[in-house]
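So the structure is just underneath, and the comments pick up after that.
What you see is the complex with one protein chain gone and the rest in place.
Presenting subunit A:
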Amino acid sequence: MSLDLTRLSLRFAAQPVLFAPLTLHVPRGTITTVTGPSGIGKSTLLDAIAGTLPGGVAMSGGITLNGQDITGQPAHRRRIGLLFQDAVLFGHLSVGDNLAFGLSPDIRGRAARRKAVTTALEQAGLGDMASRDPATLSGGQKARVALMRSLLADPQALLLDEPFSKLDAELRDEVRSFTFAHVRARGIPVLLVTHDHADAQAAQGPIVALGGRRP
């Protein structure tokens, strides 16, 4: 069980490749950190893995998840979770419905689904907030809701795109340990993109620096 990249490289139309072809093995249960100077294409790398590459980006190489080649699959079939700097909660839905949106369709029945949402909210310390407007939550609360929403979809891998960089210093430690504790408990491969050394250290996993643009 792992996420594997094989000689993955990306380029915007008519431009040099963003980074040297990347081969990476992300075993389950570890948080692998990717660092590199800004502009090298860390976020684009995550887009490629998640299947949400913007138009005009050419990709070569392969992506496998748990032994299955997912290189050509559309994003919604990959079962790869994605977290951004912002929580990106759906503003038209309540906090509870945000969680229900992602909840895996394998959980059937209204009662069972409601229970799954409630349990997740309680784990995040937001037990009484199911009917709240997400716009009224604090930054830390939003981050926790976003993580729980991702995990409820039962992802087979998780990608974190500098998820703590917009939080205040004290909040950052708290959200980070909350996030890492939950994703470790899942035992899935996790790829973290960050600028912050503290993030990389706390991840306690291998650290990969994206290399220069050699052909």
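Definition applied: a residue touches a chain if its C-beta (ideal position, glycine included) is under 8 Å from a C-beta of that chain, and two chains touch if they have at least 3 such contacts; residues count from 1.
One rule holds for everything that comes next: contacts and distances are computed from a predicted model.
A.B. asks: Can you pick, from "ABC transporter permease subunit", "Succinate dehydrogenase", "Polysulfide reductase" or "Zn-dependent peptidase", the UniProt protein name of the chain not displayed?
C.D. replies: Per the UniProt record, the undisplayed chain of the complex is "ABC transporter permease subunit".
A.B. asks: Just name the one of A:Gly39, A:Gly67 or A:Gly109 that touches the chain not displayed here.
C.D. replies: A:Gly39
A.B. asks: Who touches the missing chain here, A:Ala48, A:Ala87 or A:Ala130?
C.D. replies: A:Ala87
A.B. asks: Hey, which subunit A residues sit against the chain that's not shown?
C.D. replies: Residues of subunit A in touch with the missing chain: 12-13, 15, 18, 38-39, 41, 43-44, 47, 50-57, 74-82, 84-92, 94, 101-102, 104-105, 133-136, 142, 146, 149-150, 153, 155.
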